[in-house]
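The structure's right below; bear with me while I get my questions together.
As you look at this complex, bear in mind that one protein chain is not there, while each of the others sits in place.
Now for chain A:
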Amino acid sequence: MLLRHTTADIKERKALTVNPAKTCQPIGAMYAALGIHGCLPHSHGSQGCYAYHRSTLTRHYKEPVMAATSAFTEGASVFGGQANLLQAIDNIFTVYEPEVIAVHTTCLSETIGDDIPQIVNKAKADGRIPEGKYVFHANTPSYVGSHVTGFASMTKAMVDYFAESGPRSRTINLIPGFVEPADMTEIRRLATEMGISAILFPDTARVLNGPLTGKYRMFPEGGVTIDQLRQSGASVGSIALGALASAPAGLAMDAKCKVPCAVLNLPIGLHDTDLFVDTLRRMAGVNVPETIDLERGQLVDAISDWHPYLYGKRVGLVGDPDQLLALSRFLTALDMRPVYLVTGSPAGKKFEEQLRETLADAGDDLRIAVPGDMFLFHQWIKERSVDLLMGNTYLKYIARDEDIPFVRCGFPILDRMGHSYFPTVGYRGALRLLEKMLDAVLDRKERDSSDIEFELVL
């Protein structure tokens, strides 16, 4: 029992997080920045921050993850990090030659009060930024928000720095949220399938799920270009997927360039994908092609085929707010019962209300913690167990100790493959989620069956 120390007896904790269900802002900013073509994320702080972020992202994606650091010393912490950042900008453009440097701050540089725009302006004035290259930034102190808000801030910074108004194009901006490269590809595919030209940002596809070619490229093929970001200000509309991760960028686009923005749930599951497709259709003024109808129909067919096996299953979920909301809607549509939900991200009262509304009929023991941690979640399970767990790899301790089937989803996944290549968004993504949940539930049913109950056809 790895978590033998967890007791069912819940005490209020005010000063302590045990087994967190979040991490800090900078890693989200780094991930978002990797979704720009030719971009080197830069961590303005000490050397450990970016080493940890790179290691975590590397473990999750099994891909090289590039970033640079200001490598703060005691001196920088006393006198400010301006000299470090200036030197860094110099060195990076000399040696690594990225198109753009995306600076994010850390607890250290925020607390000593470094003014990044001022430093970047100085770098520009000093001629340290080569012609046609860019440096932009987001403030991501680690003691505020979570990895999701860090992602949101860096995505918003792309709008703040680059989007330009212009004569309206027919393009639609898609802001996919803190999802996997495969999800970004799927979101784009749905739009393409409908004949819509889209600018998707950030876009980590082919950056963090690139091919093996025998060559190492520090800046892989994928990513939204600065030109595209510039043009995004002239798009006919934006769809921001996920209120926490994407709305700030979408709304900033509206404010800055008067591009109207629809904020939707992540398109996970039937209804939220419907909503996404419908919004796309109306915004672009197109019809939904038969191919998408077919995908939808197949999903509905699979749900009807398999609904008796999932009906009434109690589910515990740990994850990021946008994912939790969409997943809850999907599970509810499958007649499952999401009863325990924890996110580490401080996503606010409104989010919690939305979640409670979605889950009003989920069960008599609905429990939600925003923010909470995995220790609390485990305590709930000790009081009354669930039939299925869904969340990142760290949930595996609870799954093992309490012997509960477990579907990995979210960030980070450190011990399985698939998330880089197979989406969980869209109708196809919903099929995959359905398959994974059924595999977990049915494998368990068969494991627990006696010889007599063990049947060929389920």
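Please note the rule applied: a residue touches a chain if its C-beta (ideal position, glycine included) is under 8 Å from a C-beta of that chain, and two chains touch if they have at least 3 such contacts; residues count from 1.
The working rule: contacts and distances are computed from a predicted model.
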From "Spermidine/putrescine import ATP-binding protein PotA", "Heme lyase CcmF/NrfE family subunit", "Nitrogenase iron-molybdenum cofactor biosynthesis protein NifE" or "Cytochrome P450", the hidden chain's UniProt protein name: "Nitrogenase iron-molybdenum cofactor biosynthesis protein NifE"
Contact partner of the left-out chain, one of A:51, A:255, A:294 or A:458: A:51
Per the touch definition above, residue among A:146, A:185 or A:273 touching the missing chain: A:146
Sole residue of A:87, A:169, A:298 or A:385 that reaches the chain not shown, by the stated touch rule: A:87
For chain A, the residues touching the chain missing from this view: 2-5, 7, 11, 13-20, 22-24, 26-27, 40, 42, 45-49, 51-56, 58-59, 61-74, 76-77, 83-85, 87-92, 94-97, 106-108, 111-112, 141-144, 146, 211-218, 344, 394
